[in-house]
Structure formats: C-alpha cells, structure tokens
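Could you have a look at this structure, given as structure tokens, before my questions?
Right after this comes chain A.
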Amino acid sequence: MSGAHLAIRELSAGYQPGIDVVREVTLDLPPGRVTAVVGPNGAGKSTLLKTVFGFLRPRAGQVTLDGRPIHSLGPHRIKGLGVGYVPQGLNLFPQLTVEENLRMGGWTLRRDGRRLRARLDQVYDLFPALRQHRRRPAHELSGGQARMLATAREVVPEPRLLLVDEPTAGLSPALSGQVYEFLATVRRALGTSLLLVDQQIQEALEIADHVVLMDLGRVRAQGPRAEMHLARVRALIQRCLEGVDG
Partner candidate 1 sequence: MQVHRLVWAAMALLVVTATACGQNRLQSSSTTQPITVGLITPLSPPGDVASGQLIQRGAELGVEYVNSQLHGVLGGRKLQLAVEDSAGKNDQGVNDYRLLVTEKKAVAVTGFFHSSVNIAVNEVAHQIGVPTISTQGSAADITAKHYPETFRTHVIDPIRVSAWLQWIQERGFKRVAMVAETTDYGVGLVDETQRQARAKGLDIAFDAEMFDHSATDLTPQLLKVKAFDPDLLINIGVGTPMDLIVDQAREVGLYPQVPMLVSYDGPVRPQWWQLHPQDGNGVYFIAYYSPREPLSNAGQWLARRYQERYHEPPVYSSLSAFGDVLVIAEAIQRANSADPRKITAALASGSFSSWTKATVSFPNAPGAYYHTWSPPVLILHYTQPNQDWQHAELIETYSRKT
Partner candidate 2 sequence: MWLAVSPGLLAQFTLAGLMMGVLYALMALGITFIYGVMKTINWAMGEFYMIGSFVQYLIVSHLLGPDLWWLALPATAASVFVLGMLVQRLLLRPMFVGGVERRDEYATVITIALLLLLRSLAAVINGPYQHTPGSHLPDVTLGPLSVPGAEVAAAVVGVLVLGLFFLLLHRTWPGLALRAAAQNRIGVQTAGVDLLRLDMVAFGIGVSLAAVAGGLLAPVYLVYPTNGAVATTKGFEIIVIGGLGSIWGALVGGLLLGLAEALGSALIAPAYQNAYGFLLLILLLLIRPIGLFGERARVV
C-alpha cells in the first residue's frame, strides 16, 4: 500500500462568507511522506485539514488527490478515496466497544467481510493493547488507550492519506510521545502519506519530511526538514507573533 499524492493549489476557505481563514495556500504532499504544518494559534491549520477532508467547501483554489480533484466532494466520498481524518480531541464512540469502534473505522470495507476481519486482526497486531480491551466500551479506556484507539480506527481501512489535527493537544509529554509512536507505527506499516498539524513543534518536526509554516491563513515558509529545523521554525513563529512578515 502506498501513500497518495496530495496537491493543494491557491486554496482559500472560511466559515463565514467573505472571511477566509485559509488564504491562497499552496503545498504538495508527495506519496508516503509526512508534511507537518506548524504555526501560531489561529493560523488556519485545522481549517486547512477540514477543507481537505470536505467539511468545508473552499471558496477558491483546488485540492487534488493523485491528480483527481476532491475539493467539491463531501467527507464520505473523500473517505472512500482513501483519506482518513483524525480530528482534534478524541473522535470515538464512547458507548460502543473497542471492537465496534474499530468496525466503524472499517465502514468503507463493510461489504468485504473477509478483508475487514483481516484488517482488524492486523490492527490488533499493531496495537495489542486494544485486543485485550476489545469488548470494553470506549469510555472506560485510559487516556493513552483512547488515543491509541482513535488512531487505530482511522487505520483500519488502510488510508493512503491521513490528516491528523493536533494529536497531542492537552496531553502530557509521555502520552504525546505515545501518540507519535502510533503515528510512526502506522507510517511504517502502511506507507501512508501524513498531513499533520501540531502545536508541539519538536515532536512534529521529528517525524516530518517537509515542514510548512502558516500564519494568519497563509503559508509563510516551507521546506524540507533539514532547512526547516527547530530553531529556524521557532524563530519564524516568533516573527509571526511579533507581526513581522516572514
């Protein structure tokens, strides 16, 4: 399984007519690569992911997946093309069991029972702790287990592109580390392209191949990780906060 190529061209989007939260963003995510989007609060990072996944209709610009335009599709259609979305916070079904949560993750595979069963087994192999708790309702899981489940769920249908929004928000350093381990596991196992948004710059940079800095809806800087190293990124963010153009 290889990752998808995501191309975003001059994308503008917002929640209210006339007010763009994402402004003329252009970026490329090569297949199988990890792109980290960093920047201050209110930069439009999460909105970018929502727009790519179809929760928001863009006002202008284009999003293509392996060359196919997807910017006018709804979330369920985009999901069907192999895109997963891990939103901010936990995106679980609290009263469903672990297994039921994973099965919901495999919704797009529901007509292929055999394949779904195989995928569930593979996911359990990747995350053995979930197998142990498969019959427990999700709300009974610990914080770390819940994060694991949230990630695992998105992985069931073998996504070719995973959009991950602030996976470590509000978490302790230990848990944050665990979450990034899950993401690394997924990337190794599936070769999935990853578009990752995080305020925890250090961890995001460690996993990223390419880094994009956004501020006030626009891309201020981007480049390979070697260029966009931690110190430089921090300095750029500081300039953004001081209101100096990047």
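By definition in this document, contacts are C-beta pairs under 8 Å (C-beta built on N, C-alpha and C of every residue); 3 or more make two chains touch, one makes a residue touch a chain; residues count from 1.
The set was built so that all candidates are chains of the complex that A comes from, given by their letters.
Keep in mind it's a predicted model, so treat the numbers as computed, not measured.
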Chain A in this complex - touching candidate among 1 or 2: 2
Note: in the complex, chain A contacts candidate 2 through residues 53, 55, 74-76, 79-80, 84-87, 90-96, 100, 103-105, 107-108, 110, 138-139, 141, 146, 153-154, 157
